[in-house]
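Missing here: one protein chain of the complex. Every other protein chain is in place.
In this document, chain identifiers A, B and C correspond to the written order of the chains, with residue numbering beginning at 1 in each.
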Amino acid sequence: MFGCSASAQVKTSRETKGQYLSANMAFSVGVMSAMYLCKGVSGAHLNPAVTLSFCSLGRVPWVKLLPYALCQVLGAYLASGLVFLVYYDAIMDFSGGNLTVYGANETASIFATYPVEHLSLSSSILDQVVATAMLMLCILPLDDQKNSPAPDALIPPIVAVVVLGIGMSMSSNCGGAINPARDLGPRLLTLTAGWGTEVFTCYNYWFWVPIMAPLLGGMVGSGMYLVFIAWHLPDLPTNPPIDSSSTKPTTEVWKQPPAPVKEGVELKTAIF
Amino acid sequence: MFGCSASAQVKTSRETKGQYLSANMAFSVGVMSAMYLCKGVSGAHLNPAVTLSFCSLGRVPWVKLLPYALCQVLGAYLASGLVFLVYYDAIMDFSGGNLTVYGANETASIFATYPVEHLSLSSSILDQVVATAMLMLCILPLDDQKNSPAPDALIPPIVAVVVLGIGMSMSSNCGGAINPARDLGPRLLTLTAGWGTEVFTCYNYWFWVPIMAPLLGGMVGSGMYLVFIAWHLPDLPTNPPIDSSSTKPTTEVWKQPPAPVKEGVELKTAIF
Amino acid sequence: MFGCSASAQVKTSRETKGQYLSANMAFSVGVMSAMYLCKGVSGAHLNPAVTLSFCSLGRVPWVKLLPYALCQVLGAYLASGLVFLVYYDAIMDFSGGNLTVYGANETASIFATYPVEHLSLSSSILDQVVATAMLMLCILPLDDQKNSPAPDALIPPIVAVVVLGIGMSMSSNCGGAINPARDLGPRLLTLTAGWGTEVFTCYNYWFWVPIMAPLLGGMVGSGMYLVFIAWHLPDLPTNPPIDSSSTKPTTEVWKQPPAPVKEGVELKTAIF
Partner (left out) sequence: MFGCSASAQVKTSRETKGQYLSANMAFSVGVMSAMYLCKGVSGAHLNPAVTLSFCSLGRVPWVKLLPYALCQVLGAYLASGLVFLVYYDAIMDFSGGNLTVYGANETASIFATYPVEHLSLSSSILDQVVATAMLMLCILPLDDQKNSPAPDALIPPIVAVVVLGIGMSMSSNCGGAINPARDLGPRLLTLTAGWGTEVFTCYNYWFWVPIMAPLLGGMVGSGMYLVFIAWHLPDLPTNPPIDSSSTKPTTEVWKQPPAPVKEGVELKTAIF
């Protein structure tokens, strides 16, 4: 889990030269690659808000929540540390060696998210709740066999597109964290790497918003999916339909080999 | 259906900071996610123009047209209301608190579509008819088993790409609504949220164009698909070919299990 | 074929407000949609250079070359005529009513391609030959069962990405036509719609380059694919391997139903 999150989330905390759109796209590619990378080992838990939602949906045992979340934050911390090393020269050149949170040459927003000046506290909370709820509403149907699921092996790029969409539309207010680990890990990095305590105290201790609001938003989104979608979906036919009239040997041909495959698919995707 | 459209179309009415292209892409991602979200419950009816076309093609009963359309408008209204709340601070900061339709600080076009100054009425009608006809021509072949269909589970991202293409090429004249609900719902929101009646009266009561023209365009596109494409396609072979010479038990193996799958696919995709 | 090309190529000749990249992307989406639309009827022949290459490879009978090419040009002409109507107001507003080929307010390049000032004739020929050869090298492996083919139902979006790549990298010299019909049709439209004979005479009668060079480039690319790739591919195993030792009825189960599917796939994709 360590190395997994670490190596994977390298991508999730970077912002290079280029357009605003590039950063959104790189973030999204990182999500895709991290999902392909970690699905086999840990089920691609990259986001505490998603893990919490899956716990509440009964797909992940509650006891795993805290260790997963800690690993996610640690992974993001290590990853952003690596980004800091790789871009050390560039950051020093840009900021003139003065690592700050405010001002034209601020570099803190490379790592963690910060709100824009005119944003009220309630708006920034609403922004993160809505964005994370949308994330859950967009990814929950993808592997719901009762809905119209996406191909299992292509879920990572589709989730990446969803993340890109949210990044393009919900990141202008306060950076669009939608992931407590993606925000807290890099913020801790900046705390220890020279930006000082201002990364936590700035904007009137705003740092708790991208931690708590996504957790709440994930629950809201999952609840909405249950109430408005999942409860209205017809039950799956027990698949394959047991046809008792057919001859034994041929039925066996269909019933038995697909069964383990099916189960494997559901188990694996249940916890992406 | 309510919650579905509401939560899904959140995306369809936003325009954040960033490039013109970003808005097109976010719109397109919203269409993809909404389709995955709603296909299982309602068949992913998001656009009254598409629903009307499907009614006229006999794929959706006429009696469902009005309730679907009303839900679509209501969903778009609620979704744009949520967008208004999330971006309330940003809109107030941008407009100086003065919500207008005309001028450099206008914010009405965040929600509904408006024509550019030099556009004649007939051109704007033609624009919307052509754009919506193209939409129908591009999505109808995707699930036509007689044509060369796309993979069923990947139709949402492909439709999203089509919507992106239309957004990039047909939105400069008058905003590229191609969806009466996507335009009317947010326009009603602006009416009630402080922009006043000008959102309907401006440009000489232009608001009816993005409502009626897409409906007409959808019919035109569906008709063209029938006349130029569908009627020229060879009939599907009755699938699977019944091979009367083979032994009973083995034929059963092939004939019976795929059949329900096939039917399920067609039923589900018939009304996306 | 008429309506097919006409409606499909609507997209291939437009350039709206927005970025240079948007035009490339819209062109590419148009190719994808046109392929889905027309594959069932005509095999998605959209480009005379590709059709010529397929004739020389023996995949399309030579007698179909000329009618296909004429329809492609006619389709592009009609499509660009529609674009002209939709954007009539915008073009008039931009150009001040003065439709020209040269100058800052020129609008001819909306439809056909023109070289940049510093480009020599031989360079523009080389540019189009290389670009079209690359197009053939990129699309020929996609349905070559001996190579590592792409999924048949996803070939249209992959070809679209290829076209986008060529558009992003080979269109700065002389517009990146790589398709005689896409260039000649809209050029004829501008001839008849008010730009005058200058669209053919300008740059020393340059118009023949985007017609002849892509045809040559397509042949070059196909030849290179044969020589460097196809001849080195191992033969396909006769699929499925006939296992003479197994019992008759069960073998039949595997051998006979997949066979027609396989053949159908190859037939359909043979002429995209």
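Please note the rule applied: a residue touches a chain if its C-beta (ideal position, glycine included) is under 8 Å from a C-beta of that chain, and two chains touch if they have at least 3 such contacts.
Small disclaimer: the values here were computed from a predicted structure and weren't measured.
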| item | value |
| --- | --- |
| Chains shown that the absent chain touches, full complex | A, C |
| Residue of C:Val73, C:Val86, C:Ala150 or C:Leu215 touching the missing chain in the full complex | C:Ala150 |
| Where the missing chain touches chain A, by residue | 2-4, 7-8, 10-11, 14, 16-19, 21-23, 25-26, 29-30, 32-33, 35-41, 82, 85-90, 92-93, 151-154, 156-157, 160, 249-250, 252-253, 256-257, 260, 268 |
| Sites on chain C contacted by the missing partner chain, in the whole complex | 19-21, 116, 118-120, 123, 126-127, 130, 133-134, 137-138, 141-142, 144, 146-151, 154, 158, 161-162, 164-165, 168-173, 224-225, 227-229, 232-233, 237, 240-241, 243, 246-247, 249-250, 253-254 |
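Just so it is clear, only the chains that are shown with their structure count from here on.
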| item | value |
| --- | --- |
| Interface numbering overlap (same over half, different under half) for chain A and chain B | different |
| Centrality ranking, top chain (CA atoms only) | B |
| Computed distance of Cα centres, chain C from chain A, in Å | 39 |
| Touching two or more other chains - residue numbers and ranges from chain B | 19, 21, 151, 154, 249-250, 253 |
